[in-house]
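With one protein chain withheld, the remaining protein chains of the complex are depicted in position.
The first chain written gets the first letter, and so on, giving A, B and C; residue counts start at 1 in each chain.
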Amino acid sequence: MNQPLKGIVPPLVTPMLNSTTIDVEGLERLINHIIGGGVHGLFVLGTTGEAQSLSYAMRRQMIELTCKFANGRVPVLVGITDTSMEESVTLAKFAAQNGASAVVSAHPYYYAAAQPEQIYFYQRLADQLPLPLFLYNMPSHTKVIFEPATVRKLAEHKNIIGLKDSSANGTYFQKLCYELRDVKDFTLLVGPEEMMAETVLLGGHGGVNGGANIFPKLYVDLYNAAVARDFEKINLLHEKVMQISKLIYGVGKYGSSYLKGVKCALSLKGICSGYLIEPYEEFKAPEREIIKKALETIGL
Amino acid sequence: MNQPLKGIVPPLVTPMLNSTTIDVEGLERLINHIIGGGVHGLFVLGTTGEAQSLSYAMRRQMIELTCKFANGRVPVLVGITDTSMEESVTLAKFAAQNGASAVVSAHPYYYAAAQPEQIYFYQRLADQLPLPLFLYNMPSHTKVIFEPATVRKLAEHKNIIGLKDSSANGTYFQKLCYELRDVKDFTLLVGPEEMMAETVLLGGHGGVNGGANIFPKLYVDLYNAAVARDFEKINLLHEKVMQISKLIYGVGKYGSSYLKGVKCALSLKGICSGYLIEPYEEFKAPEREIIKKALETIGL
Amino acid sequence: MNQPLKGIVPPLVTPMLNSTTIDVEGLERLINHIIGGGVHGLFVLGTTGEAQSLSYAMRRQMIELTCKFANGRVPVLVGITDTSMEESVTLAKFAAQNGASAVVSAHPYYYAAAQPEQIYFYQRLADQLPLPLFLYNMPSHTKVIFEPATVRKLAEHKNIIGLKDSSANGTYFQKLCYELRDVKDFTLLVGPEEMMAETVLLGGHGGVNGGANIFPKLYVDLYNAAVARDFEKINLLHEKVMQISKLIYGVGKYGSSYLKGVKCALSLKGICSGYLIEPYEEFKAPEREIIKKALETIGL
Partner (left out) sequence: MNQPLKGIVPPLVTPMLNSTTIDVEGLERLINHIIGGGVHGLFVLGTTGEAQSLSYAMRRQMIELTCKFANGRVPVLVGITDTSMEESVTLAKFAAQNGASAVVSAHPYYYAAAQPEQIYFYQRLADQLPLPLFLYNMPSHTKVIFEPATVRKLAEHKNIIGLKDSSANGTYFQKLCYELRDVKDFTLLVGPEEMMAETVLLGGHGGVNGGANIFPKLYVDLYNAAVARDFEKINLLHEKVMQISKLIYGVGKYGSSYLKGVKCALSLKGICSGYLIEPYEEFKAPEREIIKKALETIGL
């Protein structure tokens, strides 16, 4: 895996037939679909992957299958986010055995920790990992941020090589870029796709964008346009991303609209099952109809 | 187990020699100490038990050991809080096999859910449980509350028999009492010990109070005084509880002061190890000295 | 005014004919209605009084009219909560000139302050006040709490004589009681009426309860029952309070249900206008019908 890791690394959804059975064929189709779009890596077991809702057996199965189906075509990053350090390490070892390139960890999400406690936790975790680690800033789910000075401190650890930021806070991301500017090869990726183009223009290395499950080439093209500073293309493709954000992620009433929209669109496109694990449920007929029309409007 | 469950059900700390080894002898001493104080039950694998920081193997060990050491003297409640429903069910089955009386579940703490999603989750969970279930309201850690109307709805499920509230919100607790007033034998327990006496006076069934790890008899006596409406005793014992709250839980800088204080006090009293699992650390010498003096001041 | 101030001090609604005109006759009827119920004081220009939505001219008019209509029968407390210390002082002087007994101030609600800044602010404010001051803890609106140690420090100021807590946090209120236990005559009142009985039983001095606009005698009776530790009465009257909480404050979709419910009930009882100032609107016919039925069910 090149460092810094550059480009589009989609956070894979976890295709499920029901709450305890992975849609294996759907997953293979999904991975081929995504890699076919030219992406630069895959991120399995992230927030979009409903990782925390999966049993450990299913998490291991997702690692195994994803590495197998990716088959070395792109690096595979594996989410090991957990509240137990020991379980994180166990999962990381399993990922290494299956050929993954790196692991990703959001802050333990039950007990909140102060910044010194966070440093203590991640230094001890990184010591035990068989693979390089990306930090994952996700305050809406973990209640805690990685402060820029904390990231700078953790970047001294040889196993900590990057950060994915899903806070949507543009000031925070720029502070990270500035704080880490002299750390060679440290990767900074952004989660929210609405911000991908602008962060790449201003120093970010790429995006971990959920929409790339559905339209991988669009996000790759936008990333390339941003790298090339081709504003005609950027404006065209970025508007398409915003259209997806509004029409696919903005349906339904609760905070889970984004996840439901992505899975519903994948199901409508015949790629994989749209089932969601508890506490979420997949869209029913009325919302499916809205998503269907949205896909027609988007027209990719 | 009687229903409603009444009295003091201490949330057991998990005595640890280090991050991967349970202090088995300490745990046996702790359980004998607590049951010796006259408590009405034990709650293992709660927030005070650092459950989410333990590996699954350690969680199972804690269940096994607690049931063994309790040896039927009091009912054992087991925390099965998890983000994965399947892992919750697996742990509940293990608890049942070991002789536990009930299980306890706080809302899945990574993905927040709206109230209808919460009802969907808990109805499906309760369907699969081999033991009766207490809901556990803990919004500071899970980001989500169980609204009173949601609890009322869930109480219709034959396997859902009570709720432990750790929100510290007195209005919320009274709304629960009112909403559930006609549900026969539904148990309502309060977490924060500072509120135990007043909630028992106004309709609550008891407390899941962390300080009862250290001073079990004090909390049992206060509970009994509240049941007897003996205000002379209530005022005397409640003031002692407030003193513990201030002197033992108010040391140190971060949100983890309560946990560190309880474990430090237990260690100083020679009951069990004071070690905390990452992301937390046990108190060092200066704070230990403060807790030592606090114990002398409290003088129980 | 006796110190500590004990009993029921209703937070007056501000009866309005429209957004710029006070319903003067309604206000006179309301005050006579409330005082007729035996309350121990009046609190004008609080959160229930929509004070922050009123122009300064209307705030002054409310002070003038309330003092005039109360006519010395009970002490009048005046909200001077403001983001500008100078405007707070100006309003306090006007209150003193009109015969008010004390003023009340929630934390400045635009710029959040740390505890040392809060102490700095309130010491300078109290220095300039012509009347004694009650602090007003209202974190849902001000984003900031008065930590117990801060209150203890501020209580050393001769002009700071009490605190009204609307946080609904029972642990917090008990910590205040404990922290202030040796400060002679310091008043601790609770806002949420659902908690009034229990806080009076455990050391609080009374309630600033919105429902006492509608049913003043009920809250006075409940307060007296709590003082007398008459649990038969407490249970009966407290259940009535909970019924009001559910049926009158639980209608409608937004956070403003409580305010709309109180004003609607007052309007239906013919006491004063139910109009609310922007950003809120009074209930329309469907919700009015629900409140009407609720009043019949409550049947006081």
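Assume a residue touches a chain if its C-beta (ideal position, glycine included) is under 8 Å from a C-beta of that chain, and two chains touch if they have at least 3 such contacts.
Model, not experiment: these values are computed from the prediction.
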item	value
Displayed partners of the chain not shown (whole complex)	A, C
Given C:Phe121, C:Tyr249 or C:Tyr275, the one touching the chain that is not displayed	C:Phe121
Touch with the omitted chain, as defined above, among A:Asn32, A:Asn98 or A:Asn169	A:Asn169
Candidates A:Asp23, A:Glu194, A:Asp221 or A:Glu278 - the one touching the absent chain	A:Glu194
Where the unshown chain meets subunit C, residue by residue	19-20, 47, 50, 52-56, 58, 83-87, 90, 108-114, 117-118, 120-121, 124-125, 141, 143, 253-256, 277-281
Residues belonging to subunit A that touch the chain removed from view	168-175, 177-179, 181, 192, 194-195, 197-199, 201-202, 229, 231, 234-235, 238-239, 242-243, 245-246
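Assume only the chains that are shown with their structure count from here on.
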item	value
Chain contact graph, described as a line, ring, star, complete graph or other shape	line
Equivalent interface positions on subunit A and subunit B, same or different at half	same
Distance from the mean Cα position of subunit C to that of subunit A, given in whole angstrom	48
Euclidean distance of C-alpha centroids - subunit A vs subunit B, Å	35
Per-residue overlap in subunit C, given as positions that touch at least 2 other chains	none
